[in-house]
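Apart from one protein chain that is not included, each protein chain of the complex appears where it belongs.
For chain A:
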Amino acid sequence: MTAPLLTRVARLPFASGFEPAQLRRLCATGRSAAYRPGERIFTEGGAADRFWLIENGRVALDLRVPGRGDQVIETLATGAVLGWSWLHPPYRWQFGCETRGPVDTVMFDAAAVRELCDADPAFGYAMLRRFVPVITGRLHATRLRLLDLYAAPAAKARP
């Protein structure tokens, strides 16, 4: 991957609507990070000290269940934001994450981004406006899955 980091980040949906100066400041806290297939990116309960924009590939969020191993909750693919536990104390990952094949990302230093947010409320608000849709989108998806839409309908209601 040879394009400058700023150019690569600007191509991702997350960057849409950022002012160029804000994006430059954000990218100053980031660097490229590539992962091998099956590599664990973070572990449940670990320090949430970074977040990622997935440029290519797919990762699985998982939860360790006694007797059942790591249960996959959801997968995230190209263009997705990975990680928001860095946004709020206690800055610990609520889930684990492992790659599903080779994954290219831009990885950001969470502490540095929090400092930027604290120092510049406009920047902090811009970040919030990008993270809130990510969070609500995942919440909506989770609620949809709670409905178990593909389950067999009640027999009495079906011919």
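We take it that a residue touches a chain if its C-beta (ideal position, glycine included) is under 8 Å from a C-beta of that chain, and two chains touch if they have at least 3 such contacts; residues count from 1.
Methods note: contacts and distances are computed from a predicted model.
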item	value
Omitted chain (choose from "FAD/NAD(P)-binding protein", "TIGR03943 family protein", "Carbohydrate ABC transporter permease" or "Multicomponent Na+:H+ antiporter subunit B") - UniProt protein name	"FAD/NAD(P)-binding protein"
Touch criterion as defined above, residue of A:40, A:58 or A:92 at the omitted chain	A:58
Absent-chain contact - pick from A:21, A:111 or A:144	A:144
Touching residues (missing chain, whole complex) on chain A	13, 58, 60, 72-75, 77-80, 100, 137, 140-141, 144-145, 147-153, 155, 157-159
